[in-house]
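Shown next, in structure tokens, is the structure this report addresses.
Every protein chain of the complex appears in place save one, which is left out.
We just call them A and B in the order they show up, numbering each chain from 1.
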Amino acid sequence: MPSDGSRSWPAVWAILRKECRSEWRTRYGLNAALLFAVASLTAVTFAAGRLPDRPDLLAALLWIVLLFAALSSMSHAFVRETEAHTLLFLRLVASPTQIALGKLGFNLLFLLVVEAVTVPLFLLLTGAPPLRWAAFGAVLGLGTLALAASSTLVGAVIAQSRNRGALFAAVSLPLLLPVLASGVAGTRAQWDGLPVAADARLLGSYAVALFAVSLLLYDHLWEE
Amino acid sequence: MIWRWGIFVWIAAAMAAAFLWAPLVPVLQETTRVLYFHIPAAWVTVIALGWSMIQSVLYLWKRDLRHDDHAAAAAELGLLFCVAATVSGSLWAKSMWGSYWNWDPRETSIFFLLLIYGAYLALRGSLEGDEKRARLSAVYSIAAFVAVPPLVFVVPRLYSTLHPDPILNASGRVDMDPTIRLCFTAMLVGFTFLFAWLQSLRVRVSRLERRLAT
Partner (left out) sequence: MSAVAVGVRAEGLTHRYGRIRTGVARLTFAFEGPGVVAVTGPNGSGKSTLLRILAGLLRPSEGSTAVTLDGRELPRTLRRTRAGLASPELAFYDELSGEENLVFAAEARGLPAPARAAGAALERVGLARRARDRVAAYSSGMKQRLRLAFALLHEPPLVLLDEPASHLDEEGRAAAEAAVRDAASRGLVLVATNDPEEVRLAERRLALVARGLGDPA
């Protein structure tokens, strides 16, 4: 855990608030992410048409759109620091773990905002059957946690490399495929009237495992 | 020198025995022969990945670049063997089941391993500076380790329920005829030594490269 002893949470919280404020002031990250999500959503739903009786396809398409939205926007939090050269500033005021946790919180909020726009639109455009809210919420929530955990770690690594844009998707994909698979299975199950417990458990344990391993790895991110 | 010849002779002998001496597996018929190559290749793929990940942990712990040499070399070789396993498996699938790719659980697993190798090597290629490259690729390698159990064990089973595949994957389920088992084990051992030898060569090259540059 954070090497600075007891006063770690104020730093994480301060970083999270700073991220939100910076994002709000510039907004290009969120705008781009929302535009991309809506664009891919439109393309997918236009091509597929209304699918009220195909929960299997609906689940797959929804998660593909979410995955694309995450892949296109999640590297943003760290790449922004690299491009503005503010990483030195951050490293002087907070430990690597505090920085990463702050960014993780931000990525999570960011994803939730994107999902809040994307998911309802998707349901509307495809004429999806009504959701079992608790089950769907569990699957989506846990999947989002896993997406955020993975994107934070990979984003921090990628921000220090050369071909940042193209690389993020390729490098993230192996880590995100389990989320895709369980997310699709769980979403489909809740539409089929089946229990989502198994898939939710998988997503949850994967998210926890990723997060736990990340905590051990954050300290090595910027130690030159 | 002796290693190179020893391994060559061993594998050649094992292949010859497999082709000429060992019987065919009834359900597989002539395609039996692929299992002597395909499964050892897949086996090495997995060992290489494991070795690479262990070396990544060691690098982060000890900060000795020799561990990074091992991790990178194992990943390169692992990719090679993974491609070999995937292609041979695909050809086998074509002759057995009529199509090159079915998203069968094992096919899916090996494909995921291919993705992990590809991502790791792509990442390495984009990082500059020995220490930075070693450190960050080690971080990624360890993170990828978390994804391996779900990808290799869980997801393929999920896929098989999403994409029902009525055809059973015969290898591994079949009780092997003792002769087959002998040749097969010999090939397994041979491939493992092949990997170890190639690995040592590759690591030596990395070390020489580094010494030349300083």
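The rule we apply is simple: a contact is a pair of C-beta atoms (placed from the backbone, for glycine too) under 8 Å apart; a residue touches a chain by one contact, two chains touch by 3 or more.
Keep in mind it's a predicted model, so treat the numbers as computed, not measured.
Q: Per the definition of touch given earlier, which of B:Gly6, B:Pro23 or B:Gly129 contacts the omitted chain?
A: In the complete complex, the chain left out is touched by residue B:Gly129.
Q: Looking at the full complex, which residue from A:Ala32, A:Ala84, A:Ala166 or A:Ala212 touches the chain that isn't shown here?
A: Per the contact definition at the top, the residue touching the missing chain is A:Ala84.
Q: Which one, A:Ser40, A:Gln98 or A:Thr187, makes contact with the chain that was left out?
A: Among A:Ser40, A:Gln98 or A:Thr187, only A:Gln98 touches the chain that is not shown.
Q: Extract the touching residues of chain A with respect to the undisplayed chain.
A: Contacting residues on chain A, toward the hidden partner: 3-4, 7, 10-11, 13-15, 17-18, 21-22, 25-26, 84-86, 88-89, 91-95, 98, 219, 223-224.
By our rule, only the chains that are shown with their structure count from here on.
Q: Can you work out the whole-Å distance between the CA centroids of chain A and chain B?
A: Chain A and chain B have C-alpha centres separated by 31 Å.
Q: If you look only at chain B, which of its residues touch chain A in the complex?
A: 60, 112, 115-116, 118-119, 122-123, 126-128, 131-132, 135-136, 138-140, 142-147, 150-151, 154-155, 158-159, 161-162
Q: Any idea which chain A residues touch chain B in the complex?
A: That would be residues 56, 150, 153-154, 157-158, 160-163, 167, 170-171, 173-175, 177-178, 181-182, 184-185, 202, 206, 209-210, 213-214, 216-217, 220-221, 223-224 of chain A.
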